[in-house]
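Rest of the complex left out; these chains stay put.
Should a chain be cited, it is by its letter among A, B, C and D, assigned in written order, with residues numbered from 1 in that chain.
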Amino acid sequence: MIKPLEMLNQSLKKAVLVELKAGRAFRGTLEGYDPHMNLVLRDAEELVDRESVRKVDLTVVRGDNVVYVSP
Amino acid sequence: MIKPLEMLNQSLKKAVLVELKAGRAFRGTLEGYDPHMNLVLRDAEELVDRESVRKVDLTVVRGDNVVYVSP
Amino acid sequence: MIKPLEMLNQSLKKAVLVELKAGRAFRGTLEGYDPHMNLVLRDAEELVDRESVRKVDLTVVRGDNVVYVSP
Amino acid sequence: MIKPLEMLNQSLKKAVLVELKAGRAFRGTLEGYDPHMNLVLRDAEELVDRESVRKVDLTVVRGDNVVYVSP
């Protein structure tokens, strides 16, 4: 078995797609996480309804908005 | 009695349907879970309103989005 | 007094109707539960807006979706 | 002062109206409760938008759906 947080740990420094509630998403490099699934992303592109709306060097996403994280 | 998390444990390495809130779902192989029902799925297909929208090798689903998991 | 979880315990192996949020429901045999009201159902029929949409051998329902369980 | 759970305790074996979120309600006899306000109702009538939709011998209502309980 791979525990969910262990899977996030294996995804550090890798490109991930982070799907959020309400039609938002981020593509970026996973730099950090905690047990609430709060995430740190680097070189991240924010997508709203699959359209790119912004690029940010770094962002801290609050875990309760996360639907899934795919490496 | 089968405890819900025990049932998830028996479903490891098996194909599952994971129905999420807001019309989303995943079909894939259950690779991991934790007590919050955060899940790890492998070879997963994401469905939105029953239509396939994406295939991912691995995904970590945050438990609070889960409606049910069916092996 | 019958505590709610005690009532679920008395309903094990019996047919139950599980009404969920957002117009969903399951009819099936209660095989397990935990203190969050996560449930295990066997031979379950999923209903959306009172119409049968799927039959599943087993399903694990996450408790926070449950409105009520009636034996 | 009457603590809310004490008030529920005094309502055991009495007819109550249980107003739930999203336009649902139950009228029935309160048979049990716990600190989350999960409730056990006997001889209960389910109301949706004030119309009777179902009668059940017993039901376990998950507390987070409850708006109020009136004896």
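Here are some notes:
Here, a residue touches a chain if its C-beta (ideal position, glycine included) is under 8 Å from a C-beta of that chain, and two chains touch if they have at least 3 such contacts.
The structure displayed is predicted, hence computed values, not measured ones.
For this homomeric complex the structure file specifies 7 copies in total, of which 4 are displayed in place.
As a convention for this text, only the chains that are shown with their structure count from here on.
Mean C-alpha positions place chain A and chain B at a centre distance of 18 Å.
Under the contact definition stated at the top, not a single residue of chain D touches 2 or more other chains. Touching chain B in their complex are the following residues of chain C: 12, 20, 22, 24, 26, 31-34, 38-40, 56-62, 64-65. Listing the residues of chain C that touch chain D in their complex gives 1-8, 11, 17, 21, 37, 63-64, 66-71.
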